[in-house]
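Note that one protein chain of the assembly has been removed; the remaining protein chains are unaltered in position.
Residue numbering begins at 1 within each chain, and the chains themselves are lettered A, B and C in the order written.
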Amino acid sequence: MVSSTFYAIIAGVGSGTGRSVALKFARTYPVVLVARKPESYNDIVSEIRQSGGHAIGVSADTSDPAAVSSAFKTIHDEFQGKKLAAAIYNVGAGFAVKPFLETTLSDLDASLSSNARGLFNFSQAVLPSLLSSVPYSPFPPTLIITGATASLKGSARFATFAAGKFAARALAQSLAREFGPQGVHVAHTIIDGVIDIPRTKGREVNGGIEDGKISPDAIAESYWHLHTQHRSAFTQELDLRPYVEKF
Amino acid sequence: MVSSTFYAIIAGVGSGTGRSVALKFARTYPVVLVARKPESYNDIVSEIRQSGGHAIGVSADTSDPAAVSSAFKTIHDEFQGKKLAAAIYNVGAGFAVKPFLETTLSDLDASLSSNARGLFNFSQAVLPSLLSSVPYSPFPPTLIITGATASLKGSARFATFAAGKFAARALAQSLAREFGPQGVHVAHTIIDGVIDIPRTKGREVNGGIEDGKISPDAIAESYWHLHTQHRSAFTQELDLRPYVEKF
Amino acid sequence: MVSSTFYAIIAGVGSGTGRSVALKFARTYPVVLVARKPESYNDIVSEIRQSGGHAIGVSADTSDPAAVSSAFKTIHDEFQGKKLAAAIYNVGAGFAVKPFLETTLSDLDASLSSNARGLFNFSQAVLPSLLSSVPYSPFPPTLIITGATASLKGSARFATFAAGKFAARALAQSLAREFGPQGVHVAHTIIDGVIDIPRTKGREVNGGIEDGKISPDAIAESYWHLHTQHRSAFTQELDLRPYVEKF
Partner (left out) sequence: MVSSTFYAIIAGVGSGTGRSVALKFARTYPVVLVARKPESYNDIVSEIRQSGGHAIGVSADTSDPAAVSSAFKTIHDEFQGKKLAAAIYNVGAGFAVKPFLETTLSDLDASLSSNARGLFNFSQAVLPSLLSSVPYSPFPPTLIITGATASLKGSARFATFAAGKFAARALAQSLAREFGPQGVHVAHTIIDGVIDIPRTKGREVNGGIEDGKISPDAIAESYWHLHTQHRSAFTQELDLRPYVEKF
């Protein structure tokens, strides 16, 4: 049964990780789906409602502080008196793969905006709510940030993408060390592989072998596990990759 | 209901992580508990049997190849026709905390023996069985190795302990990269804190705060999650620490 | 004797690392000192000239692409026909140490601007010159980026600073992997301690022990070593810390 006391927020939903995480968390909590455009969340909202869950969609570019502020006004109105159990930051635009001298400052800014500034705005909006849920939440209130291979390693042609992903990881670590002792679980994930979503359908990965792309539902299972970890045993960083991935 | 087709092996059981992991996995699989002395597993075997599970204990010093060979003869006789679903290496002797010039080669050898040689012998014994379970196991056959803070960082006075723990992590990574693509999930954990067990009862950790020591049952939950991960989303390394731990 | 064929650029000079690096490189190359304000480089320019070296100062905020573009027009005019041997990015503003919920997006932007956007603009300006020096330079043309403890670890109250430093490290790694094979040495340093400069005079560090703060001249020696490394043995990342530093 879906909780009537707690809710969860997932920023960055579409056809991949965000959708699967939303569906998974919606089995337990009413969920708020945040995306820049309604097209990204409308179908998921319907899907959750049809299976008996509770979901709303809110449009916001998380890198824009005014938009985040306005979105959270809507969210707080909608969930007045309820407690935030989990917030997932899964926004991942700003992906330009080019030789460095062909990239522009706009490429860098796009990556820093979606990965770092957006996470900053989102974290500032959700952390006070997560903190205030600490005494009540059945599981430690949780903030999960989705990272990538490029969160750990800067590669040729990935300079701007890696810059944003590294910055997000810095924020995640800093928040974990500041808010962990206050009871909020901040975790960062390294999604080290191609996710199996409609957009990557045509891409042959790992020789086209079965399960050579990451199932977004499997990611959602691990996110749920992170959320339900006991506060004496928090994971700060979790890597996920297909069994056949080179690493 | 406990499986009649698969079984699990936990090496290194006593009053802490090993016991909790054994109890957790025993809800699904018959389990083999390996320890140097029967005193270490007898109570757990009873506890599992009383709650309707199936467990046997086998005595072996994993750093002794003849002892491992003999133990696995016993195990294979007992579980003839059954498939190995999971093997956990949780052996952790060899812990000498001393100024380097007061340590002896025996301290180093004790750490290398229990952490590296023991893991080597254990891995050579279980990997053929895990490989042969790949086509059958409901979850990817899994080898989990318990590490510690000292697996990542060599500290003053921890030289010999860190040497063994680093070596075990090297084996874990190498096995993950070799056996992952064959369908076996090899995961290494970083237990970054003091575990809440009878032996650490008197130790004031993290200011004596509640849940400032790691619950071994919480570790077991995460080990079970690792075991049940989909093969498209394996975690290779998982850190676990109390919410109040400095890191 | 100072080279009449090659020159070096140091961005981010003042009273610390930048000054020492400038003095060290000025023994071999004419140097360009880049800082936001002439007050930061005027004294160093004089000091170098008085000891027989060649130096010019150029004012620019490296995070501003137009300013960088204009500064490099000046530099290229001044050093027409000469080859760039080394470029050091040592800019380090944007240092706000505060609880996360007291930081603002401006704090984050300041850190991202000086550490990531500035490095991006600087790298785009110097890399074509460094590449064109490859066939001529006695030592492999070199780009060195100054990092800090916060380049490796996000800590409580250091979220925004770490975000910028992580992003810079991502750029450094990406550039190393892209431009190394083309003959340009890109190195990143981890300055893990307090630097012994006028500004930190009053700060008691490491119990006030002698040499408990990092000598900027010692940093300069290591930067010069990086610059002179043979291309078959490039260091990508170099840590530097006082002998008494905890790490």
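The criterion applied here is as follows: contacts are C-beta pairs under 8 Å (C-beta built on N, C-alpha and C of every residue); 3 or more make two chains touch, one makes a residue touch a chain.
Small disclaimer: the values here were computed from a predicted structure and weren't measured.
Undergrad: Which of the displayed chains are touched by the chain that has been omitted?
TA: Computed over the complete complex, the missing chain touches B, C.
Undergrad: Footprint of the hidden chain on subunit B, which residues?
TA: Interface residues of subunit B facing the absent chain: 65, 99-101, 105, 108-109, 112, 116-117, 120-121, 123-124, 127-128, 150, 153-160, 162-179.
Undergrad: Can you list where subunit C touches the absent chain?
TA: Missing-chain contacts on subunit C: residues 140, 177, 180-181, 183, 185, 193, 196, 211-215, 217-219, 221-222, 225, 228-245, 247.
Here, only the chains that are shown with their structure count from here on.
Undergrad: Over half of interface residue numbers shared between subunit A and subunit C means same, under half means different, so which is it?
TA: Same-residue interface.
Undergrad: Taking only the C-alpha atoms, how many degrees of rotation bring subunit A onto subunit B, rounded to the nearest 5?
TA: Rounded to the nearest 5 degrees, it is 180.
Undergrad: What's the distance between the Cα centroids of subunit A and subunit B, rounded to whole Å?
TA: 31
Undergrad: Just the number, please: Cα centre separation of subunit A and subunit C in whole Å.
TA: 34
Undergrad: Got the subunit B residues that touch at least 2 other chains?
TA: None at all.
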